[in-house]
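Here the structure comes first, spelled out in structure tokens, and everything after it is commentary.
Removed: one protein chain of the complex. Kept in place: all other protein chains.
Right after this comes subunit A.
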Amino acid sequence: MDRLSLYLDPQIRDWVLFPITLVMILVGILRHYVVILLQSPPKKLSRAATREQRALTRSQILRATSSNSPIPPSFYKAISQHLSEAYKAGTYLKDGPPKADAPSSAPNPLSDPAAMDGMMAGMKTQMVMMVPQMVIMGWINFFFQGFVLIKLPFPLTLGFKSMLQRGIDTPDMDVRWVSSLSWYFLNFFGLNGLYRLILGGDNSADSSRDMTTSPFAAMGNAQPGQPQDFNKLFKAERDNLEFAEGLHSWVGENMDTKILRKYGKLAAL
């Protein structure tokens, strides 16, 4: 059985093996530039939206030092209460304070045009990835189905059969022969290193990486541009503020006795 060897026409190497590889590399590079063209610049936030987004950091900064605060109690209380009032009244909200009778529902991402744009951008890159790969795979399947392209120079166990001989159902053939469809997949997953060499580190030519993320996964919670219900966040932050206010103590409160002790003017405790 081992001695039975196939003879591969060199024409297969010249007209099938090399073209498949070349086409995949070129499509990857093309894809990289198309993605760059498709990228829209990040949307600029309006003043009000920025203010809304950053309002929470104010109380976070205030709370961060509250147990060892650099500012005296009266000033701390003034800031803390001002923030608390503002959160309650919704002063920081982008669209102004909410109306009393308005339904308090989380904003629908499909109705917000800004969120839609973010989603469309993700879909566009996904399409640029999917379409050429589907075309190449169809091309290989149509013209070169069942072709054996190359013989690996080392022996492999039977477990690799499904990986290397996809599209050929011959149980007895040596695992070292690689079919056309398998050659496509090997290229598909293995060309990333080459792209990195040609296009630099953060290229978008590699399509195998995108396979792992579905276009709809981005719609979940992790998306940065995802609309949040700031009103709810503000309400929650009020409790934190109240808690931090209870913890507040000014660094300078007993600084007079502390310094006197430090310099030995008062007996240490």
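Convention: a residue touches a chain if its C-beta (ideal position, glycine included) is under 8 Å from a C-beta of that chain, and two chains touch if they have at least 3 such contacts; residues count from 1.
Quick note on the criterion: contacts and distances are computed from a predicted model.
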Consult the UniProt record of the chain that does not appear here and report its protein name from "ER membrane protein complex subunit 2", "NADH dehydrogenase [ubiquinone] 1 alpha subcomplex subunit 6", "Trafficking protein particle complex subunit" or "Exosome complex component RRP43".
"ER membrane protein complex subunit 2"
Please identify which residue in A:22, A:38, A:156 or A:266 touches the non-displayed chain.
A:266
Contacts from subunit A to the absent chain lie at residues 44-47, 49-51, 54, 57-58, 61-62, 65, 69-75, 78-79, 251-253, 255-260, 262-266
